[in-house]
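Submitted below is the structure of interest, expressed as structure tokens.
With one protein chain withheld, the remaining protein chains of the complex are depicted in position.
Each chain carries a letter (A and B) given by its place in the written order, and its residues are counted from 1.
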Amino acid sequence: MIIPQTPLMVVLLVVLAPLFGALLCGIDRRITARAQGRIGPPILQAVYDTIKLLRKEPMLLNRVQIVYAYLHLAFMILAMLLLVFGQDSLMFLFVFAFSTLSLVLGGMCVRSPYSRIGSQREIMLMVAYEPILILLMIGFYLVNGHSFMLSAPMTAAKPMLLSLPLLFIGFLVVLAIKMQKSPFDIATSHHAHQEIVKGLTIEYSGPYLAILEIAHFYEMALLFFFIVLFWSSPAWVGIILASLSFFLMTVVDNAFARLTSMWIFKFMWTGALILAVTNVLWLYWASK
Amino acid sequence: MTDVPKFNKSPWVVHFNCNSCNGCDIEFLACLTPLYDLERFGILHVGNPKHADVLVVTGSVNHRNARVLKNVYDQIPEPKVVVAMGVCASTGGIFADGYNVLGGVDKVIPVDVFVPGCPARPEAMIDGVLKGAQILEAKHSGKTPLAEKNVLTRTPTPVATPVAQEKGAPHA
Partner (left out) sequence: MQIQEALIALLVLGPLVFGLLMLTGVKGVLRNALVAVAGVTTIAAGVALPFYSGVIVPDVGLPTLITTLGNWIEPMVILTVLAIGFSIRSWPVRIMALIQLGLCVIGLLMSRHEPLEETKLVVDSLAMIMVLIVSVIGSLIALYAIGYMNGHEHHAPATAASNNRFFFVLISFLGLMNGLVLVDNMKWLSIFWEGTTLCSFFLIGHDGTAEAKASARRAITINVFGGLAMSVGVFLAAHSVGSESLSVLMSKGPVVLLPIALLAIATMTKSAQMPFQSWLLGAMVAPTPVSALLHSSTMVKAGSYLILRMSPGLEGTPLAAVVAIAGAFTFALTSALAIGQSNGKKVLAYSTIANLGLISCCAAIGTPLAYAAGITILIFHAISKALLFLCVGTIEQSIGSRDIEDMGGLLFKMPLTTNIAIVGMISMMMPPFGMLIGKWMAIESAVHFPVVLILLVLGSALTIFFWAKWLGRITTTSYHEKYTIESISPWMRTVLAVIGIGVVVASICALPIYEQVIRPVSLLTFSEQASNINISILDSVSAFLGWPMIIVIGAIIMALATGALLFKPSRLRLPYLCGENVDSDETTYTFRSIADAPSTAMLTSYYLPLFGESRITTWANPLAALIILSLFGVLFI
């Protein structure tokens, strides 16, 4: 599974990835509704919402907000391209992290208490999951004959999942955080909206909120593609794996209550980190 | 109908309880339950006026909350509609003659849809929100005059003058 690095491909990815992400969100909402005995919104609801938001009046608190919103989107697209084209894994992570960081800063730069609380919580989450992601890349490096390029897991004969089972579990937790799913949706909650009234996105409205939504769709597509990496040959197994993981997230989301940010931090830096470190250490041991 | 999805495909609702007895609020929350399932129309219940299209108000307006209602209304981006839910929100209802009551929501902000009932039934409420959503599209395309533009420098409507104080009410 190698994706050619052509301008056409870039255009295709930039256009299709958010649609795919939106579709994933729509399916997620539909499944949730069905699980609760409801009919649920149309599959394309996320697209309708975004188009509506784009047509609304822009409202702002200051200039800086706009800059951060665009940076969030731009870095998310760049992260996706780096991933799909199999570039350096750590640089991909840094770009991905900076994208989230722009979102956080966008939430922090306004004089709004709810927004700031949401941002603070998002930083906590970032610090909580970032080590797991870096260790995951180290895992890729060790398995793939010492190459940091993401193209290595794409072409690997043996599926990554078999070498990195514990890191995959760690990654699933990160996935729940990135998808804003319970029990990890403390920064911007999809369900009990009123808790911190949508956290760090609260002061974004209309088209600027749409930008954040679109960036989130890219993020969904990126995460989906990332799971495929765990079983890239044949790719259809990876796609099934990714679909199952997303389904699992929906189930978990509906089955769990929310945690506090400090709890998440401690959980990630103990439980999840121990899983990840164990996996990495055993790879070191195996390679010797 | 053009191909562009209309506002009526995803009206996001913010709910404001002015002075309600909670009857309408309970009924409105019932709309979210599997029996009525607001979400199948793309309606989302958001907690923040800045993300909303439709302002659903329950209860009559009094001197204290008129300012708050106005603020919340101002923070909804255009196009926006207001749905007065229940008879109190529409006219003041049985509280209309209260010494502290101004009357219906339309005394403070322009109302687009009135949903009568005490409380209004969930079906009527969903219908009201969807009626409002149709108006959103019309407002956006400029067929009905937009609500007056609000800018930051605007001073709040001077409705908050406490009438109660003039009457020497004990709590003043």
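Basically, a contact is a pair of C-beta atoms (placed from the backbone, for glycine too) under 8 Å apart; a residue touches a chain by one contact, two chains touch by 3 or more.
Since we're looking at a predicted model, the values are computed, not measured.
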Touch partners, limited to displayed chains, of the chain removed from view: A, B
Query: Which residue, A:Ile3, A:Ile51, A:Ile66 or A:Ile169, contacts the hidden chain when the whole complex is considered?
result: A:Ile66
- prompt: Out of A:Ala46, A:Val84 or A:Ile138, which is the one that touches the chain we can't see?
  reply: A:Ile138
Statement: Which of A:Tyr48, A:Phe75 or A:Trp231 touches the missing chain? It is A:Phe75
- request: Could you list which residues of chain A touch the chain missing from the display?
  value: 57-64, 66-68, 70-71, 74-75, 78, 81-82, 87-88, 90-91, 94-95, 97-98, 101, 104-105, 107-117, 119-120, 123-124, 126-127, 130-131, 134-135, 138, 141-142, 146, 148-149, 197, 202-203, 261, 277, 280-281, 284
Field: Absent-chain interface as seen on chain B, which is shown
entry: 16, 48-50, 64, 67-72, 74-75, 149, 151-152, 155-156, 160
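Simple rule for what comes next: only the chains that are shown with their structure count from here on.
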- line: Cα centre of chain A to Cα centre of chain B, whole Å, reads 36
- prompt: Residues of chain B touching chain A in their complex?
  reply: 4-5, 7, 9-10, 12, 34, 37, 39-42, 44-48, 50-51, 53, 75, 77-79, 140
Message: Could you list, by residue number, the parts of chain A that touch chain B in their complex?
response: 29, 33, 36-42, 45, 47-49, 51-52, 55-59, 193-194, 197-198, 201-206, 209
